[in-house]
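First comes the structure, then the notes that go with it.
Let's look at chain A:
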Amino acid sequence: MIALKEEKEMAMIEFKNVQKYYDKFHALNNINLKVDKGEVVVVVGPSGSGKSTLIRTINGLEDFTEGQLLVNGYDLADKKTDLNQIRKDVGMVFQHFNLYDNKTVLENIMLAPKLVLKRDPKENEEMAMRLLKTVGVADKAGSYPRQLSGGQKQRVAIARSLAMKPKALLFDEPTSALDPEMIDDVLNVMKKIAKEGMTMVVVTHEMGFAREVADRVIFIDNGQILEDEKADIFFKAPKEKRAQQFLSKIIKH
Partner candidate 1 sequence: MKKLKALLVLTGMLLLTLTLSACSAESTQQNALKRSQANNTLTWGVKADTRLFGLMDIKSGTIKGFDIDMGKEITKRVLGKKGHAKFVQVTSKTRIPLLKNGNIDAIIATMTITPDRAKVVDFSKVYFAAGQSLLVKKGSPIKDVRDLNKDGMTVLAVKGSTSAVNIQKYAPKAKVLELEDYAQAFTALKSGQGDAMTTDNGILFGIASENPSYHVVGGAFTNEPYGIAVDKQQTQLKNKIDQAIAEMRKDGTYEHLLQKWFGGIAGFDLKEASQQ
Partner candidate 2 sequence: MINVFTQHWQELLVGFGNTLLCSVIALFFSLIIGSTFAIFEVLPYKLLHIIGRIYIEVFRNIPLLVIGMFFYIVVPQFIVTLDGFTAGTIGLTLYTSSFIAETVRAGIQAVDDGQMEGARANGLTFMQAMWHIILPQAFRYVIPPLGNQFINLVKNSSVLAFVAGFDLMYQGDTIASTTFDTFNTYIVVGILYLIITLPLSYYMRYLEKKLA
């Protein structure tokens, strides 16, 4: 475990020449990427381009073959690094929510703070209820995930991540599994969080969201970062041909 001291000057997330192979398949090709504190970075790219793999390496759900990855001061290439330390500080929201099916909404939110942070039960519950209000599903506190709509599930999942008081949040296609009419509810919650200064890495196809919230947009294809631009520049005039094609397709839809 290497916790570097000068946290403030450091980037929240930093990839240095990261390579990942699945056998022969080159899943991540020489990734260099820096995400500063408070920055919102949107990752776009065609399916199978490696964007999910990229975001999942940040909290150690995927490992990598070569290079260095620093997250909140911890070195993920170091085998001794305790991934749980990173996951405590870096939350993740999944495409398929991954709520605990055997727990109520409230329990879903309270479980990790209770087990990992040993938060006082009363404080834990108060905070969980507050978060549920923030994401607008307080009335479902006692329900089980199977009783919720997709949009509600995803908002609960976001609340669950926030309950850990994370320093950064990762979103892996958070709206891709939702019915269209529910997408906005989730995006609005994400916008709210972004405005409060959360460091966020978001894999999404929601270009409206990217345009409004993102500081930078990363375009990735074949495991390679092809563009890393300020959001307004990216949308106005992407340099890469593949990014242009991708954008025109996405916007048509």
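Candidate entries met the following condition: all candidates are chains of the complex that A comes from, given by their letters.
Following the convention adopted for this analysis, a contact is a pair of C-beta atoms (placed from the backbone, for glycine too) under 8 Å apart; a residue touches a chain by one contact, two chains touch by 3 or more; residues count from 1.
On a predicted model such as this, the values are computed, not experimentally measured, just so you know.
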Touch-positive candidate for chain A in this complex, from 1 or 2: 2
Chain A residues within the candidate 2 interface of the complex: 59, 61, 83-84, 87-88, 91-92, 94, 96-103, 111-112, 115-116, 157, 160-161, 164
